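All protein chains of the complex are present and in place, except for one that has been dropped.
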């Protein structure tokens, strides 16, 4: 099974090669397998997405610093990987995120305020997965890769793979990190996906770090080759290059929708910020490293390319900046306004069919709470 | 890191190739990487081991049929894989078996009656692992591969890897089956072993079946390639060829002892019997298949080779047969004589330091039991 | 009305559920061609195809985790865990995902999954094949847990569990699979799934059991009756939610309660029942609630499992003790 796009079968895969279409210097380069044409509008769209998502992230970080959020998991530096992956999706595709996929959430139309609510501790995810075809954030690392695989098996059973109808053929994306690649669940997901040839794209953002542990602790070979051991292709893409990430993901999704089975994409990128707002990366990594990766910034390179090729002018950039300001302002405003949940509701949420046992505990709680209200 | 014995690094591994030194027809063939010379004595030893182990297996199966054992997991057809792997060990090496490694147990000097005791339900393993450097049978599939990896990390910490002293350098073997290869634990063992470069040899007997499930359900590529995804070599050997299995295992162990890290051996073989004595393979596989594999019998091919080359005469064969008879007779006798355990002891076995809580429960049990003795 | 074993009743119940709703899929190790090591899914793959009866790779976390995904896609997966002792690799998926997705999503995501577990001992097996892991699931909010004890219940309860929109851990007393035979009336009206049931009325003391120990308790009641003592026996059927209404009613009459299960006594379901019944019926109790269960040791080698398991003598002994307070 030689694949026209992803090349020869795993065992004869070429040496590690980073698929790249836009260099850190903003130069457009070409790749035999993934040469796509991008319209000016599309490119500006990528730029806008990345800028807004970066602002979303900065704003949320600030809100955490001001005590409005309990925690925030920053995506700084991973904008291209997430926008590339998110924009490659067809509406009917379904995404299983980790806790850091704010950029993909953005592409799926999830209101950023919903993300704030989760990290504020108001809820554990309040968007409707079915409305956005975007699952809830999963915190236990790797667990969602099995859900994605099972969901993809459901898609197969629905007969929505390989029909040839682009509006119906469906693929599933499982996001995970380099650290998560060590979990049993992720490897079992590879086994199931391969065994059932499920239409799932495993999208690993290798941001080089799992909290304080460098990628090398998880694997001594490039991660995209992990799938070779399971009999499906893997590919490494420059995760700071939105064009390449988009092109590779798009091709992988198409391949899955056509019934050619699972594939692993390693988006090679870097976590520019802390693991979360409670983390202190100065304890474990050199600022030199971070400086080095700053030169590969995903937004800067696209901006250079757009400007140099006359695809975006000052007006456009100002417009996007204004939009970002407005987004930030709205996030602050709506975050403050998020209502706290009511403990009374807890018992209603446990099951689809509430049990008498839980109803009794709820009544007991209500009585207890009421006794305090009387007092005060 | 190109390995002189196991060939080029994983990503450039050659096509599947079964290392074989003795064909099913009993012809000695040569292999560039694993050409060993075997002495007549060594060859007769392999033969004797395999015949005795097969007898052990047949005898235990018969004992189960007669109601003396609750269960028996047959090794029929896997004698060469186990004797090859077992005889390649140095005394200081340590083995973590599954529930089917009777041949390896044999090589490690575990009395077959101890195996009977386990399957009779008298105990859960009554040999001393430290005495034989052979762990207890592990029934939860795959769990022991992590134990092996951790043990190997202990060996590293003891400074017993790469000292150059053949009496001290130590390797660890993790046995598992083709079915177990799908478990998270096995894949996590690969991650840990690679990450710490632990001196562990993963020895998978691919006997084509996991109870009723054919190997293809677990992997769509040959299993030896699984390790390529984790960055260490894998190799497939003819598991019905005791010479090849011995040579490959010996080289792998040596490599691990020298500090070159983990390796995966897939011993390609066939489960000729049922999964266990409670299984009925006629429900899920064709007898044609079994017939086909009969032609590859591990003992028959070595017998042909020995005879044809004048390495064993009728006397020797008769001697081994007599030894097998004696073994069978002793197993029957000693199996019958195995004493049942005493419930009283249960509470003594839970902890190294018995708790007051358990002592109280034990006393209660003793009183209860005594009240019955008085009655009867 | 047909006479059938517990195994056949489950098989018939599964078949009926698959006929009624084509979103029902069965998943597990050896459930397809072989029909399961206990033959509970016998013939189902042949009749419903391998898209609906799925032999999976050997990975329990993978089985339950992919079943979560199937459930999110609108399917109703019925997962078979081959033996009780092999549910633990799937524990994380069960406790952190299956149990919590409804809550996490504020009801937007439903996981109508059934996790079938052959449980309990008495079959002379090797290690890990005789466990009673139910307490751990009862302690986990978001899961429902039921146990059947006879063919008629098994036939109905498995269908009800599949029909439920919540995840249900479905415990099957494996030692009764091929021994318990009884009439199953496929057209009889079904008792609600979440209700316990008095299976033998009595007036002197109450026995509460579920799964395999129901018959132990019925035997004990028979023997006690010969000795002039009238024991009421209650089959819990549902462990989460716990339906203690008939238990409270009974204890208010008898004043004495013994709970019997195979799980380890310490923090077995009996502990919860003791705590709740004592709170609810404090002034009616003539004696503390006593518990008979597996000892607080690992499950022993098969040759002495009968000493480990609750039997008639230990049950009657406990009843005697409740009369000694």
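The letters A, B and C name the chains in turn, as written, and every chain counts its residues from 1.
Heads up, the rule we're going with is that a contact is a pair of C-beta atoms (placed from the backbone, for glycine too) under 8 Å apart; a residue touches a chain by one contact, two chains touch by 3 or more.
If you're wondering where the values come from, they're calculated on a predicted model, not measured in any experiment.
So which of B:98, B:195 or B:277 would be touching the chain we can't see?
B:195
Considering the complete complex, identify which of B:61, B:149, B:182 or B:245 is in touch with the unshown chain.
B:149
Which parts of chain B are in contact with the chain that was left out?
Residues touching the hidden chain, for chain B, are 96, 123-126, 128-130, 135-136, 138, 140, 143, 145-158, 184-185, 188-189, 191-192, 195, 348-353, 355-358.
Spell out the interface residues on chain A facing the chain that's missing from view.
70-71, 99, 118-124, 139-141, 179-180, 182-185, 210-213, 217-218, 278-279, 283-284, 340-343, 346-347, 349-350, 357-358, 361, 365, 368-369, 372
Of the residues in chain C, which ones touch the absent chain?
These residues touch the chain not displayed: 61, 85, 88-89, 91-92, 95-96, 99-100, 103-104, 127-128, 135-136, 138-142, 240, 242, 263-264, 266-272, 274-275, 278-279, 282-283, 287-291, 295-298, 325.
Just so it is clear, only the chains that are shown with their structure count from here on.
Distance-wise, how many Å sit between the C-alpha centres of chain B and chain C, to the nearest whole number?
36
CA centre of chain A versus CA centre of chain C: separation in Å?
Whole-Å distance between the two chain centres: 40.
Residues touching two or more other chains, restricted to chain A: which are they?
In chain A, residues 184-185, 188, 191, 195 touch at least two other chains, as defined above.
Got the chain C residues that touch at least 2 other chains?
56-57, 59, 61-62, 89
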